[in-house]
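Right after this comes chain A.
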Amino acid sequence: MSTDSTTAVATGDPSSVHRGAPAGEPLLAATDLVAGYLPGVDILSGCNLVVHPGELVGIIGPNGAGKSTLLKALFGLVTIRSGTVTLKGEDITNNAADALVRRGVGFVPQNNNVFPSLSIEENLQMGLYQAPKKWAERFEFIVDLFPTLGERRGQRAGSLSGGERQMVAMARALMMNPSVLLLDEPSAGLSPVRQDETFIRTRKINRAGVSIVIVEQNARRCLQICDRAYVLDQGRNAYSGPGRQLMNDPKVIELYLGTLATDVETATTKPDLLPGSSTPPTP
Partner candidate 1 sequence: SDDGGGSDETDASADASPLIIGTLLPQTGTLAYLGPPEIAGVELAVQEINEAGGVLGADVEVENADSSDADHAEVATQSVTDLLSKDVQVIIGAASSSVTLNVVDDITGAEVVQISPANTATSLSGYSPFYFRTAPPDTVQGAALANLITGDGHSNIGILVFNDDYGTSLRDVVKATVEEAGATVTYGNAGEEFDPAASSFSGDVTALLATSPDAIVILAFEQTKLIIPELIAAGVDPTTLYLVDGNTADYSADFEPGTLEGAQGTIPGAFPSTEFQAKLKELNPDLTDYAYAPESYDATILAALAAVKGGGTDGPTIQENLASVSGADGGTEVSTFADGVAALEAGDDIHYVGQAGTGSFNEDNDPSSASIGVYKFDASNKPVFVKGQEGEVPES
Partner candidate 2 sequence: MDRSPTAHRVLLATLFALLALAGAVLPVGAAQAAEQVCVADASTGCINGTIKTAAGAPAVGIVLTVAGSDGEHIATTGADGRWSVAVTAAGEYTVSLDETTLPAGETLRDPSKNPRTVTAEVGNTTGALFPLGAPTAAPAPSDGATSADGTTGADAAVGTPTGSESGGGVSWLRVGQQATSGLIFGILLALASVGLSLIYGTTGLSNFAHGEQVTLGGILAYVGCQTLGLPLLVSGIIAVAIAAASGWFQDAVLWHPLRRRRVGTTQQMIVTIGLSMALQYSYQYFFGGGALRIVTENPTMLSLGQIRVTLHSLISVIIAVLVLAGVAYFLLKTRIGRATRAVSDNPALAAASGINVEGVIRMVWTLGAGLAGLGGVLMGLYLNATSWNMGGALLLLMFAAVTLGGLGAAFGALVGSLVIGLVVEMSSLVIPSDMRYAGALLILILVLLLRPQGILGRAERIG
């Protein structure tokens, strides 16, 4: 196990992990968003988000905080009641989703993220709806990433297992080769190795220049890979900062991360920040 490399990164200056450019023109920005489903009930109540070009931004928070709502609002699937969203400086508040796709935004929803009665192949074709000409090339790319999907291309997505669906969902969003990607819990339901793969791939995609907003309940993993992260609680930003910093913030740990999974990091992170850090590392 590559414990050494982990140490190297984790013990370094947190800012060195941050590769995006926090200064300058934001790529995607949401200011004071208020949005909700039922009349009179605001789920987001003044939420802010900034994504700079090339940045990998994480969002974590308790269940029902409004993370998915935030992504849906950015993507035009939930009506924004006040506040603005801009993409490359242009106002895209309440723009229709298909218009955003045309502008290079991709989205993987949390629930119902496949077309159950369509085959895997057709699901992917839907992902490339606006650029059908690129099909051969993109399909090859995806099959490379998810060989299972290539083999089972004829199977109806509705009959897939939970993890398989998740792969289809991710693959569908990648078809268009978006420049901004909104991911809602892409790792949920995946086996550990696939989770790792997903996170590493997310990073690679990000490295290739795609700005990514990722919502995760696999919060530690998420904070490990992202440049900057927001903690959302009850429709508002509770904390924000570089991923590493949040990961080690005792408040964040207590309220949002829990300590169940700290066994890996405890050995390497600053001992004084962690409750229960005195326990010996797992063999």
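Basis for inclusion: all candidates are chains of the complex that A comes from, given by their letters.
What we mean here is this: a residue touches a chain if its C-beta (ideal position, glycine included) is under 8 Å from a C-beta of that chain, and two chains touch if they have at least 3 such contacts; residues count from 1.
All of these numbers come straight from a predicted model, not from anything done at the bench.
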| item | value |
| --- | --- |
| Complex partner of chain A (touching, any copy) among 1 or 2 | 2 |
| Chain A residues within the candidate 2 interface of the complex | 75-77, 96-98, 101-102, 107, 109, 112-118, 122, 125-127, 129-130, 132, 156, 158-159, 172-173, 176 |
